[in-house]
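Below you'll find the structure, written out as structure tokens, and then a few comments.
What you see is the complex with one protein chain gone and the rest in place.
Chains here go by letter, A and B, matching the order in which they are written, and residues are numbered from 1 within each.
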Amino acid sequence: MAADTLFHRITDYANRADPYPLYAELRESGVTRQQDGSYLVGAYHEIAALLHDPRISSDRRNRTAADAAATCEEDLPVSFIAMDDPEHNRLRRLAMRPFGPPHTPGRIDAMHGEIARIADELIAGLRGKDRIDVVDDFAYPLPVTVICRLLGVPREDEPRFHAWTQEIIASFDPTPGEDLAERQRSGLESRRTMGRYLGELAEKRRGHPSDDMLSAFVNDEGPDGRLTQPEIMATSVLLLIAGHETTVNLITNGVLTLLRHPEELERLRRRPELMPRAVEELLRYEPPVQMLPQRSPLADIEVLGTTVPKGAPLILVLASGNRDPLRFRDPDRFDPTREDNRHLGFGSGVHSCFGAPLARLEVQLALTTLIRHLDNPRLVEDPPPYRRSPVLRGPRHLPIERDTTGT
Amino acid sequence: MSGDLRDGRIVIVGASLAGLRAAETLREKGFAGSLTLVGEDPRPPYDRPPLSKQVLLGRVPAEDTGLPLRRPVDAQWKLGVRATGLDPIEKRVLLANGEQLPFDRLLITTGTRARPWPNPAEAALDGVFTLRTSEDAGRIAERLDAGPRRVLVIGAGFTGSEIASACRERGLDVTVAERGPAPLVGALGGSFGALAAKLQRAHGVDLRCGVTVTALTGNGRLTGAELSDGSRIEADIAVVALGAIRNTEWLAESGLAAGPRGLACDAGCRAFNMYGIVTDDVFVAGDVARFPHPLFEYQLLSLEHWGNAVEQAEVAAHNMVSPGPLRRPHLAVPAFWSSQFGLNIKSVGVPTFSDQVVLAQGSPKEARLVAVYGYRGRVTAAVSVNQAKSLEYYQRLIETAAPFPPEPVGTDRPEPMTPVPSDVPDPAVLSHGPTVALTGHLPDRRLTLVRR
Partner (left out) sequence: MNIVVDLNRCQGYAQCAFLAPQVFEMHGEEALMYLPVPPEDQLERVRRAAAACPVQAILVGEEAGADVR
């Protein structure tokens, strides 16, 4: 098959359940121009180098062919993941202030008990059910509840922000096709609505501080000042979406992978202390963010002998790098005790995942709780039905059966 | 792998970071013979970088700095005993307690010690310290706990600057006296040093450059110091941070190419003898080694770097148990870090191997930057301040001998980028010895013909 159709095939929904053979093809074919003008990189060392390369921009305004997603308006700027330094660094640092070190080092660690309790409550709610949808019953509600608490968003508003989120995610889907422009338009509209919603929530807390990040954004002032109102809107849209739409995939991919490797599931049940490394291996083996679609070079650059021209869309396929045999021995094997696992599951470099520590803790606790309570779990369908996005990839549903005697 | 090399007796003299990592690597590579580690420090191997940081800040007790093992080493440890000589003919290491250790292969990782204050009587004053061992750090930390009125730090290299940083963080008054024009110039050159000087002063350090301490005064107890500009300061603690001395004296009669600048070896860590002939049973690694590096015109480098101790020890150990064709060169790009005054400073390459430097990313005002060093039109080093994630890119420029000044890249850089002289001083003008010494063109001593 010619390389110029590879991107079509990777984004083709028919290949969502198992894109890995296509990634192998991508690594074989080097860096090639796709039909839509974009360049795909799937080799580990090249992706890792590009993620640390100051010549690579995350700002879509630097693309030769600008698109709707690049629209930057005064009332709702793009979020920091779509910016370059130094502005990216300033905004990320301000967003980090109420989230983690150096200013708030203990916040995530302090959520340990609460996350475990939420997981336990979700499990308790499934008492007596011998058939479970891992996504709707567990993997989705867990991170949603957590991110709502952390940001200070009412949990009961989930149906509202869920709908906006779906539109926004669809607009990030780089699948070529006629509806791309339309998806980007409605994504932008949803972003604006969601931004207003979160901006109002934050505004209500001005002068009435509570223990959540929205409150900190409006009330705390550090040496770098504080976020402006439009920046708060853009940042909290990002955090709310990223905080609940990626973790759900990681938990679900985790359950699916463990059910496909029952001996590993059994080992983790017996030795839960192995879970942190198992989660890192999941991030390598089935990463929730499969590719970073919004980079482009600020100058002509050479990658694996191919010149990627300034302003061309450059798509870094993290999930392919994670399976690169030049970096990982036996890359298609799921090995929860893998040594020196420097995977790209959370990206790398200055844009590496902001919420990574929270996701790690949530998924470690979620999987530990789930496998402790599942008696003889079995996949009902394999592969399960997948969500549409090739970027944020994961099952839409994961129906499983279990024995209920004694639970 | 040849069976012989995996057996026999290996002695490692120097039981700190390099010695330990070498021992682990020997076992990892299948060495099944007897392994003996000799160390002058009575403590098993510990990590030194925390001594000038966490320990001086009082967050970590000096004795809580032991290094973790990568794997069991199954070794005989002879700690608290100094090696006093080496008999290369009989292949024995002589110890201060009279013991003789026979070996088939020897690894020398004796490292360095702190350069003492040159006046022994003044050095003996209560309150005068050097900082190299965990015992040193523990004693200084104890004195800092007691709340001295002022601390004098003599020498503004990395160690001196980190000591000053810890003192300021504790809220203590501190004076830093440096003979050179600015802090860190010995390792990073004058242009970077100017930044470091601003940083120290902004953090309340009483920084005195271009001066030497002519006398430490006191009667049994340190009370102050006299400076070459005629000024006096009162201080009840002085930390002498004048750099390091390589522990090679014990090799004086060994016939090896050992001197004040270290023990010379080839790219495979095999020691040279004094005639420049390579040995095949004596290896060297860590701070005490001088080795040729292709990226730096094969000059002999001696690096007082944590990372070099680890990497060179691994290469030396590998080569000690591998036959010739399977031996590896030690080619790692030199790298080090320092944290001081709330900033993370990282370096790759050899900044002193430079004639120019350019600010390539970030800004000094934001205290986030990358400075790139060049020598005769090629990139030889890069130093980041709170910008570690960018350093890989510049390391690749060094490895590929990219042209200097580098192409202006990225969105976070000054416009225009203007290279300036890097102002690497002659080490002779500094208080502190350089942590990287380019020693190739400066022979230690003349050859003398020894007849046996």
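Odds and ends about this structure:
Heads up, the rule we're going with is that contacts are C-beta pairs under 8 Å (C-beta built on N, C-alpha and C of every residue); 3 or more make two chains touch, one makes a residue touch a chain.
Being a predicted model, the structure only gives us computed values, none of them experimental.
The omitted chain makes contact with just one of the residues A:E264, A:E280 or A:D335: A:E280. Contact with the chain that does not appear here is found for just one residue of B:F336, B:F353 or B:Y375, B:F336. If you put the hidden chain back, the residue from A:I118, A:V134 or A:L361 that touches it is A:L361. Within the set B:G8, B:P44, B:G224 or B:P414, the residue that contacts the chain not displayed is B:P44.
Listed for chain B, the residues touching the missing chain in the whole complex are 15, 20, 43-45, 47, 49-50, 53-54, 57, 59-60, 64-70, 73, 77, 79, 306-307, 310, 335-337, 339, 342-344, 346, 368, 386-389, 391. Those residues of chain A that touch the chain absent from the view are 93, 100-102, 105-106, 108-109, 273, 276-277, 279-280, 340-342, 346, 348, 352, 356-358, 360-361, 364.
Following the convention adopted for this analysis, only the chains that are shown with their structure count from here on.
Taking each chain's centre as the average of its CA atoms, chain A and chain B sit 42 Å apart. Per the touch definition, chain B reaches chain A in the complex via residues 361-363, 366, 368, 389-390, 392-393, 396, 407, 409-413.
Listed in rising order, the residues of chain A touching chain B in the complex are 49, 52-55, 57, 59, 84-86, 89, 298-299, 349-350.
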